[in-house]
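To keep things clear, I will list the structure first and then write my remarks on it.
Complex shown without one protein chain; remaining protein chains in place.
As written, the chains take the letters A, B and C, and residue 1 is the first residue of each chain.
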Amino acid sequence: MFRKILVANRGEIALRIIRSAKEMGIKTVAIYSEADKESLHVQFADEAFCVGPPTQSKSYLNIPNIISSAIVSGTDAIHPGYGFLAENAEFAEVCSANGFKFIGPTKDVMALLGDKAKAKKLMKEAGVPVIPGSPSTLCNLKEAMNFAKEVGYPVIVKAAQGGGGRGMRVAKTEADLKKAYDLARTEAEATFDSAEVYLEKYVENPRHIEMQILVDEHGNGIYLGERECSLQRRHQKVLEESPSVAVDDSLRKKMGEAAIKGALAAGYTNAGTIEFLLDRQGNFYFMEMNTRIQVEHPVTEMVTGLDLIKEQIKVAAGQPLSLQQEDVEIRGHAIECRINAEDLSKDFRPTPGPIQGFLLPGGTGIRVDTAVYAGYDIPPYYDSLFAKLIVWGNDREEAICRMRRALDEFIVEGISTTIPFHKKVLENEHFIKGDIDTAFIAKHILKDH
Amino acid sequence: MFRKILVANRGEIALRIIRSAKEMGIKTVAIYSEADKESLHVQFADEAFCVGPPTQSKSYLNIPNIISSAIVSGTDAIHPGYGFLAENAEFAEVCSANGFKFIGPTKDVMALLGDKAKAKKLMKEAGVPVIPGSPSTLCNLKEAMNFAKEVGYPVIVKAAQGGGGRGMRVAKTEADLKKAYDLARTEAEATFDSAEVYLEKYVENPRHIEMQILVDEHGNGIYLGERECSLQRRHQKVLEESPSVAVDDSLRKKMGEAAIKGALAAGYTNAGTIEFLLDRQGNFYFMEMNTRIQVEHPVTEMVTGLDLIKEQIKVAAGQPLSLQQEDVEIRGHAIECRINAEDLSKDFRPTPGPIQGFLLPGGTGIRVDTAVYAGYDIPPYYDSLFAKLIVWGNDREEAICRMRRALDEFIVEGISTTIPFHKKVLENEHFIKGDIDTAFIAKHILKDH
Amino acid sequence: MDLRDVRDLIKLLDESNLAKLEIEDPNGFKLILEKEQSQAITPKRPVPVRGAESVLDDHKKLEDKIVARDIDQEMMTITSPMVGTFFRAPAPDADPFVKEGTVVEVGDTLCIIEAMKLMNEITSEFRGRIVKILVENGQPIEYNQPLFLLERV
Partner (left out) sequence: MDLRDVRDLIKLLDESNLAKLEIEDPNGFKLILEKEQSQAITPKRPVPVRGAESVLDDHKKLEDKIVARDIDQEMMTITSPMVGTFFRAPAPDADPFVKEGTVVEVGDTLCIIEAMKLMNEITSEFRGRIVKILVENGQPIEYNQPLFLLERV
């Protein structure tokens, strides 16, 4: 087992990783930008290195300084968290080249799965259902039009290197398609430095269901149940659940086994997530694979009792999985609300600044992951997520009631947060019935805005 | 189901009850003394009534003002929490007489089980193992001596109305017994207003194991596993676990079934706890029955997934138990540390006063029950327990590592607390091995003092 | 410096974060304004406050009997010695015991508090004029809740 791990991230996920490492008796090294000196991830690590100024390209993406920190601190392994360098194949390679175990899949697998078209092809060949789509990148509009005719409208144009909702355009008619094609290319070029796009049949208002998997370095893989991630605002997840009301035991088995098949075909190792679209008929399609720990991993932890970060570390250290598929038991229901520093009344504009009062909810079935506290000044340079509130209940109804209670108790003074937004979601009758899809937030929660 | 519940208690347990009631959609009424206006239990209840000055006899024990609060607020039921009026049969009766459902057993059962000698007799007749002891109260020293000769030394003299370690004296020889008898009577008289004492065979360094039970008003009873409560300082519990390393499935079944048998024989209803002494040979003896929710109930909640307060409320509302014995599954391991405002270096002297800085531990498997916060001034009038830190782990080892990590994160500035004391316990090799009994704290932790 | 100036200064200090103000002029006039030490030392907790608090609450001291508290030399509050329901009159159709403006003698009944079906007469321990009745007829009241504002006469 590793003696020391460097956490190449910040905020709640860095602290999350430090906590699990500590429980395993592993020393931790934090990195931080000049803006993050007061974050708890810096305070609770055994060592901490400032790696640059606030700008993330000069600190949390500053590979030389991060690797130097690992060298001078005598680290064995590097955990990338999510975001920043977590899906950067080059970083994974530099880690290895310098003798540090990268806690995640290999650079080759990462690069392969990072290319959406290639990933889809691989999955299709492995027998994982994929959405009918253009086999690779499109050469021109005509090719796009031919393809759209073949699978039928609506279709969606997507950036080959994309993610996070950028470089995506839906076309309902042939007339739409020309515009969508051009816009998607322009956006792709601007955002990902590559104008390559591809096209897919568009599933209207699907559910976004993802399957958590864990694969060791000896070829054993298990799935840990799904997460319901349909609740999104502008393609950003806002609230996640496990299990999903739309997934029964038999569908879970089908999706889980497909996910493992795909992951093994890719040569995947460590924790990963396969995102599926699920339509109303119970058909599911591979969307993409996230080659890192996800923001929403705690809901899976709450229902399985596993600590996914510990599992990641054990797999990276070469240990075989300690449990088999039949040992995985989903118990109860978990919900996560992402608490962001954002002002609802101003179109979710970020609200960095000092937190004056801070009171965390407590009691049965409540978990909070955060690196902030009363008096902490949320810096304006990074993501607006500053806390994750997760609840567990014996069933979905109890989890919903508990989340409402917890949101009522959660007091953050000094900045606007998305707590009131979540309260609205938790009181919505469609949500309570489980009648949700990726259009839910726009249709039922933001309709008055 | 009740529409409104009055919580006849303060601090963390009052807040605990309010939280569960809220999740059930039940309105809550808090009561408070003038010293407790700023406590979270007052802030988070739907209504709150000041019932008197700080002195507990004039506020939290002020039955007329509490009942009046229930009347004017239109309450249906009253939850007594633990301590204060929780085991006061008269209060239970006054509640009923005024048309309020008392959330607990009936006054008669409470009175019966509150009398230790009677309770023991009842259990013995029901077939629950009891420690050989004098059948009722002792008339004189001679009777005590005869009895001691019969069961063999060491023996212990106890107050018939006692509890909490007061009015208890151990005698190892006949010479000791005379002194023990007199001292126990004096203490009993002073503390409980009754000099009645009885005598028992003394089990040296036993484990203190208690069994949580739940009985509905239709005669169905289940047990929810044991709690290991051997870690005590001066007969006050400091840290509790579930399950106990000393209890295997077969012993759990035996103890659980004995507990249910005893409870049903007493006509018990609602949640209750039967305390057993467990010797090193696996023999267990009924000690007493606590006719209320216990401070340490969260460890049972963590391993069973049940919310015991909700179960109490459902039982009091006349609902049959929603689960049967075979549905009860013990999963993982839970530990609770009682965080008291006490100064270790001054013989655990209470340290009331303002909490200046307050940072709660967070992340996977952590639960905190507390009604205090940064800026809150702990009043000097009540118990020094101000927070309960509970962790869950897949096994005892993970729970111990997690508790250590959580204790490291838990920051309370302005007052001394028992956090450093718990750290010592969690690092002790005997504790880690599970080699504990009721003498553990005195023998291994306080030996240097 | 006249009273008006002092009032302005009080207001200024009150709204500022300062704790103390001291002025002395050559004519021998001297003014010291000082905030209570405790007020800001314990930073306000992040806790929801239910309803407005009476300033009077800060003065609570006495225990367990009818309490009359001096606000200044002449004004005092009569607070409730128990939890219950406040009634201004002995029966629904009867006249109230006192009205605003009524001058009461020591021992005069001020109101009734119903607690556990008992009607408790609350009597005055002072001679004075009722300046304000602070609660509504039939209202639930808690221990030590201010009921009347009384001016000694």
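Definition applied: contacts are C-beta pairs under 8 Å (C-beta built on N, C-alpha and C of every residue); 3 or more make two chains touch, one makes a residue touch a chain.
Because the structure is a prediction, the values reported are computed rather than measured.
Checked against the full complex, the candidates A:N9, A:T28, A:S69 or A:N340 give a single residue touching the omitted chain, namely A:S69.
Mapped onto chain A, the interface with the missing chain covers residues 34, 38, 40, 43, 48-53, 55, 58-59, 64-69, 71-73, 98, 373-376.
By the touch criterion stated above, the residues of chain C touching the omitted chain are 5, 8-9, 12-13, 16-26, 35, 37, 40-41, 43.
Operating definition for what follows: only the chains that are shown with their structure count from here on.
If you average the CA atoms of chain B and of chain C, the two centres end up 41 Å from each other. Rounded to whole angstrom, the centroid-to-centroid distance between chain A and chain C, based on C-alpha atoms, equals 57 Å. The set of chain C residues that touch two or more partner chains comprises 44-48.
Chain B has residues 373-374 in contact with two or more other chains.
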